[in-house]
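Yeah, one chain of the complex is gone here, protein chain that is, but the others are all in their spots.
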Amino acid sequence: MTNMEKPARLDVEGLSLSFGGLKAISDVSFSVEPGSITALIGPNGAGKTSMFNCISGFYKPQQGAIRCDGKDVSRLHPPQRAKMGFARTFQNIALFRGMTVLDNIKLGRHAHMKTNLLQALTYFGPAAREEVELRAEVERDIIDFLEINHIRHMPVGALSYGLQKRVELARALAMKPRILLLDEPVAGMNREETEDMARFILDVKEEWGTTILMVEHDMGMVMDISDHVVVLNFGQVIASGLPHEVQQDPQVVAAYLGSGDPAALMKRLAGEAGMA
Amino acid sequence: MSDFVFFLEICLAGLGSGALLALTALAFVLIYKATRVINLAVGEILMMGGYFFFTVAAGMSLSAWIAIPVAVAGGMAIGAVVERGVIRPMLGEDPISVFMVTVGLGSVLVGIVELVWGTDPRTLPDFMGTAPVFIGEAYVSRKIAISFAIAAVVIALFLTLFRFWRGGVALRATATDQAAAYSCGINVPGVFSLAWIISCGTAAGAGVLLGSIGGISPTMGAFGLSALVVVIVGGLDSVAGALIAGLFIGLLEALTGTYLGGEYKLVFTFGLLIMMLMIRPYGLFGTKEIERL
Partner (left out) sequence: MRIATANETYRADEALLQTNVQWAWIGVLVVAMVAAPFMLNNYWLYLACLVAINVASATGLNILTGYTGLVSLGQGAFMAVGAYTVAWLETHIGTPFILNLVAAGGTAALVGILVGLPSLRVKGLYLAIATIGASIILQFIFLNWDGVTGGSRGMNVAPASIFGVQLTTYFQLYWVLTPIAALMVLGAANLFRTRVGRAFIAIRDRDISAEVLGIPLLRYKLLSFAISSFYAGIAGGLWAYFFRSVGPESFTIGESIFYLAAVIVGGMGSILGAIIGATFMTLVPEVLRFGVEAISPYVDNAGTLLSPVRTVVFGALIILFLVFEPQGLAEIVQRIRRFFHLWPFRN
């Protein structure tokens, strides 16, 4: 793997975000260890996607810091963060419909490329070289890796939902990620597609060594592949730890399933996890 | 005559044309509120209103009281045909595409006017009388005064209808949330048609007033661009904004036109437009759109 980047450590410290009077996130702190898979879970409206948007720079939190390897990035614009190695996918697929799969993936590399306007207009020397090198690398490290060879020249609009999600992952991988933010990578997928995606995420962790932070509702998958779990509810961290610890935390169970008989619900949760 | 009275007269004339701007701006607001589309052809529909009136009142020598309703109805008919014919099939498309469709529509209407009535400017037969009106010492052209009054009445009528009439409520509901309005049993496509019909009727009526003050010509559609500035300044979805910004820009154009020269009118208006877009793009009273990832 030629484009393997050094995985980053991410620290979120005392982050607060509000829209007008509405507090979406209040005083949230957690860390993502380099090279680990950390899952951010919580019921709908807990602030998970808001958290992601803060990390990638789309929202500006009112308080707190986001550190990448100790360096505060919370003042940086999204493109600057992308250049530092923050790569992400989106909850409701954000592929560029006017481009082919290949161009969507290549676009991910934008921040790391050097071709300037004049070179682009002439497609002379460095521009052509950079494009061909990128193409070769994308083919070798990403397209083969994610098994999307057969669709590389297709317009993304023509693809199935599961494949579109995979192309989004491919685009994020093209961003030379040091930390990969996956927003619900398997939402809406069937069992088989979910298993494929889980396998790809594990492969990314193992072969690329990238740090991964993901938001996911599929508890089975979260429990299976993550090293660390952070639970948000009403914009606050209510638990964090190893998957099986979090799973047994009564506060978590209550947050997810409301009040009721915790023992029975935990059993259901465990059962679901076992299935995957 | 004192400078002050002169200044006052300029202001009054400005408010008069401001009322017409506000009335035309209403045509933009109505369509934008219901359908989220900017109809760039409002100015050309206004021009059509002027020519319809001309045809009936001058061409057929009929009374203005017949010609006015005919002009307004003509505008409404254009609105209905355009909405059903080209806007409805674009439902759900990017508003930018629909905007470009209305650019094409404006071009078609200008061409039709040149084909049917020729390119020479014309004056409309007088139906308001010419005896001047005095407010205190200040002289106001009778036509401007009457136009102001009519525009004021129509705008007041609109505000009332919006609030109390069933159709007005349906329009406001559609503006707030199309899907929700639809599931409440509101005939959303019907509302779209209604918005286009009323809007184009209003524009045509404004065209009769504008034409009787300054004459008609195939280029009078440019007035629509000034009215577009009014809606940007006032806020695209705000009736009150259109009213206030209309009067303000009418005043601004009258003052710059008098004290700096007629050629400066448009520069100030469009300079204001660019400034507004930079400082407060959603206008004085418009709703800010929230962007989502």
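Labels A and B are assigned to the chains in the order they are written; within every chain, residues are numbered from 1.
Everything that follows uses one rule, which is that a residue touches a chain if its C-beta (ideal position, glycine included) is under 8 Å from a C-beta of that chain, and two chains touch if they have at least 3 such contacts.
Everything numeric here is computed off the predicted structure, so don't read it as measured data.
Among the residues A:57, A:185, A:220 or A:243, only A:57 touches the chain that is left out of the figure.
Note that of B:5, B:60, B:115 or B:180, the residue touching the chain absent from this view is B:115. The chain that is not drawn here is touched, among residues B:68, B:124, B:140 or B:232, by B:232. In the full complex, subunit A touches the omitted chain through residues 56-58, 77-79, 82-83, 88, 90, 94, 96-99, 103, 106-111, 113, 115, 117, 119-123, 127-128, 130-132, 135-136, 139, 171, 175.
Residue positions on subunit B in contact with the hidden chain: 38, 86, 89-90, 93, 95-97, 99-101, 103-115, 119, 225, 228-229, 232, 263, 266-267, 270-271, 273-274, 277-279, 281, 291-293, in rising order.
We take it that only the chains that are shown with their structure count from here on.
Computed from the mean C-alpha positions, the centre of subunit A lies at a distance of 50 Å from the centre of subunit B.
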